[in-house]
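Note that one protein chain is taken out, while the other chains of the complex remain in position.
Letters A, B and C name the chains as they come in the text, with residue numbers starting at 1 for each one.
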Amino acid sequence: VNFRSDNVSGASPEIVEAIARANRDFATSYGDDDVTARLRRRCCELFETEVDVVPVVTGTAANALSIASITPPWGVAFAHTHAHMLRDEWNAPEFFSGARVVPVRAAAPTLTAGELRAAIDDVLASDVGVPSSVTVTQASEAGTVYRVDDLQAISAERSRGDVHLAMHMDGARFANAIAFLRCAPADVTWRAGVDLMSFGATKNGAAGAEMIVIFRRELAAEVRHRARRAGHRASKMRFVSAQLEAYLADDLWLRNARHANAMAARLAAEVSALHPVEANSVFMRIPDDLAQRLQDAGFRFTKWGIFGKDVYRFVCSWQTDEKHVDSLIQALK
Amino acid sequence: VNFRSDNVSGASPEIVEAIARANRDFATSYGDDDVTARLRRRCCELFETEVDVVPVVTGTAANALSIASITPPWGVAFAHTHAHMLRDEWNAPEFFSGARVVPVRAAAPTLTAGELRAAIDDVLASDVGVPSSVTVTQASEAGTVYRVDDLQAISAERSRGDVHLAMHMDGARFANAIAFLRCAPADVTWRAGVDLMSFGATKNGAAGAEMIVIFRRELAAEVRHRARRAGHRASKMRFVSAQLEAYLADDLWLRNARHANAMAARLAAEVSALHPVEANSVFMRIPDDLAQRLQDAGFRFTKWGIFGKDVYRFVCSWQTDEKHVDSLIQALK
Amino acid sequence: VNFRSDNVSGASPEIVEAIARANRDFATSYGDDDVTARLRRRCCELFETEVDVVPVVTGTAANALSIASITPPWGVAFAHTHAHMLRDEWNAPEFFSGARVVPVRAAAPTLTAGELRAAIDDVLASDVGVPSSVTVTQASEAGTVYRVDDLQAISAERSRGDVHLAMHMDGARFANAIAFLRCAPADVTWRAGVDLMSFGATKNGAAGAEMIVIFRRELAAEVRHRARRAGHRASKMRFVSAQLEAYLADDLWLRNARHANAMAARLAAEVSALHPVEANSVFMRIPDDLAQRLQDAGFRFTKWGIFGKDVYRFVCSWQTDEKHVDSLIQALK
Partner (left out) sequence: VNFRSDNVSGASPEIVEAIARANRDFATSYGDDDVTARLRRRCCELFETEVDVVPVVTGTAANALSIASITPPWGVAFAHTHAHMLRDEWNAPEFFSGARVVPVRAAAPTLTAGELRAAIDDVLASDVGVPSSVTVTQASEAGTVYRVDDLQAISAERSRGDVHLAMHMDGARFANAIAFLRCAPADVTWRAGVDLMSFGATKNGAAGAEMIVIFRRELAAEVRHRARRAGHRASKMRFVSAQLEAYLADDLWLRNARHANAMAARLAAEVSALHPVEANSVFMRIPDDLAQRLQDAGFRFTKWGIFGKDVYRFVCSWQTDEKHVDSLIQALK
């Protein structure tokens, strides 16, 4: 039973069917196809505003292309010290942007406006570069979720004096956040000041599909230019777009996320979790010998040293079922 | 009827089935899965030597990661002036490597050893950088094919005095070349001096799958490091690898390529092609008004100015059928 | 006697004195000093318009920072195939910009508007990137000089349809060009469409000083940002600025250039030069054995293969005197 990450899951049947369905005859390459056009329209509807959409295949690509498009080479992007972008994507954001990503120290797994302000002030007091952007992860790396208020407060902090930061959201687990918040996607994105976002699907049921959703549409040309020169423009893009279209159809994205969240909640109800379990990840402290016994019993999960010694991460996905969770609970007891 | 490129075709049914088949339960992410392991073994068999394999999703990624892994930032990579890498991938190779790709002027669509030597000498006479690598496209951008001898001659030219070039093959249409040559894949790759190659599948029946095949295996770690920081390591890599496994199974790659080549030959037999038609592309001169009438009649193809005014490219794929070709021939007459 | 390059010469006495004179007490670092402020004002006067000035220490820095500030990473900069930037600065412009510098094939050592147009069209017909800038070398690498008309024609070509190119001038030997043209510096720079230039001094009497003169002043912040992150902002900048101030004082730059040009003309009058000798370089064809005998006799000069087999370059500087030239003429006869 694999709780290592949500990316060890397979693809939802609807996603695989959509790939098969997109496989009809010839189609214009590089995104000028009907599926991609429909996907964009669907996103406009979902976000209740005109958006541009750039489908890519990995979350790192989505994040790095986004950051590069809002941070000049002499700029600074701010990210939570735990940010996936800082800890799990090698130096992709710096590679793509030429800029520096500065870690913001924070008390919780989500940033506060005050913590961002302190980080900006520290950069202004040094010769690191020009404060240019901030990225927030929704849901956070600890499985907690920014509320509308939190994001508005961060957004309000973005413009002060000579400083104006563009705002990116790493939504690798956006579905899990929306499933928790039950709010309109617009409320925690553009209405809260987000300029562009990485909207993930792979962890939540796609085979390999993410998209950059661009609310500030004048950024779209640059994002596309950057995707091309980074080898991130799929020639048969319809097969990526088809996954994303199916993902958003009939609420598959929310159904999958609700299930994953529910499984995490089921687990959290029986154990002592380190953080509020608002999405699909559960972190807990486990003694070494128990961790070993769990491994021996076939459970897979990951040591997560950033949250302390003996801390382990268990991630539920759309594919995790109650039996998996119950057997883990059993084993933990 | 779409002759614009082979990437306007869909995916072979075997490929889509392989994606569905790979969709079983949990699998370790990032390439540590069974499908990817089997793919590597299959490639060792196919190339009759131990190789490493890094699956990626676009040909530009395969090329740029390869070039970066054999060309230091102060190096020079040599490529035919027509090279896809120089004309169709923005500056991805330079972006990934930090080096310069220097165009080699050549009489034919394939490079000769002498032309490479002249280009090296020119670089040595200037302060452009250190000659470090050469890339050849097999089949070439004009649909012609390097023979074993051609490659050996180029390879022999690589080491002279202080100069030693690593050798890369852009095999976006490698299948079409092998279908034409009917030789062992090893003969035109590592046995002819190729250090690593981009082995394409997308144009020839995959949905989105390419792989870097590494013959000089000490390069593998660097290629993987570079793929990670460029966002080119798919988390659910099994879905990419499954396509490639199916591609190489039961000679699907060769069957598809033979068909595409045959369709191009069928077309070439009736028209006056600009280059020997050895793979799946046909270039011809067409007066403007005829070109317009063809477009109006629903044929899709591309102006190809690099080969002269009024030159157009028609590419056949595994999906092009005889009726498509015959209707085009009809329309041309 | 050394004709290898003008950079084998020393520094004019006025330059060394200026360095000594600048060495007074404390001065604000990084360019906020009085000397640098005076230098800017002097440049405004010289160019008859408000300009910004960024002093740097090498011509490659001036060129690469300039190109990077007018060419986005997905852009294309156009340069004559002979351009110093393409042949003698490694890949500094690409390194700093992330863009590609595309060589423009040209009949003469200077570009024409038509040649630029053809190169733009070729890029537009491919997927190389977005045409973004053009650079011209004044005086050219062959020692010829763009007339006002030539530059205006190139400038006029810059904006067509969706294309708009920024224009840079590599003025490593700007003084030699102005000494030849006897025109106002403004006439061949901003009045002819140049947005920013590398204004050289090192080859013409400075110890190590160049400056980026910025006519389109909104570029200045970016140039400065880029200089900082490239280690090209001298802390004790006054010692660089002092050289440039002395260079422009009392027409030292023109006096030095006139002398160098006169020496080249003196040589050209007695030999068969390959190009019109309008500045301070003379290229000529010399049989191998004569070249060897000249070397043996202590003359230093450079083989210049780009202009043909047996072609050699002889460069005169402010320090070359008539005896040097006459002894070379003697030896050549």
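Here is the rule we use: a residue touches a chain if its C-beta (ideal position, glycine included) is under 8 Å from a C-beta of that chain, and two chains touch if they have at least 3 such contacts.
Worth saying up front: this structure is predicted, and the values here are computed from it rather than measured.
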Contact partner of the left-out chain, one of C:V53, C:L165, C:A234 or C:V325: C:A234
Contact with the hidden chain (one of A:P73, A:G171, A:P185 or A:G231): A:P73
Omitted-chain contact residue, chosen from B:G31, B:G59, B:P93 or B:G129: B:G129
Option touching the unshown chain, where B:K203, B:R228, B:H259 or B:R313 are the choices: B:R228
Candidates C:L39, C:V57, C:V76 or C:L328 - the one touching the absent chain: C:V57
Residue among A:T28, A:N91 or A:Q152 touching the omitted chain: A:N91
Hidden partner chain, residues of chain B it touches: 72-74, 98, 127, 129-130, 222, 225-226, 228-229
Absent chain, residues of chain A that touch it: 73-74, 86-91, 94-95, 98-100, 103, 121-122, 125-129, 303, 305-306
In chain C, positions touching the absent partner: 1-2, 4-5, 7-11, 16, 19-20, 22-29, 56-65, 89-92, 95, 202-203, 207-208, 225, 228-236, 239-240, 300, 319
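Going forward, only the chains that are shown with their structure count from here on.
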Shared interface numbering between chain C and chain B [over half = same, under half = different]: same
Geometric centre: closest chain by C-alpha means: B
Farthest-lying chain, centroid of Cα atoms versus that of chain C: A
Computed distance of Cα centres, chain B from chain A, in Å: 33
Intercentroid distance (Cα basis), chain C paired with chain B, Å: 41
For chain B, residues that touch 2 or more chains besides their own: 89-91, 95
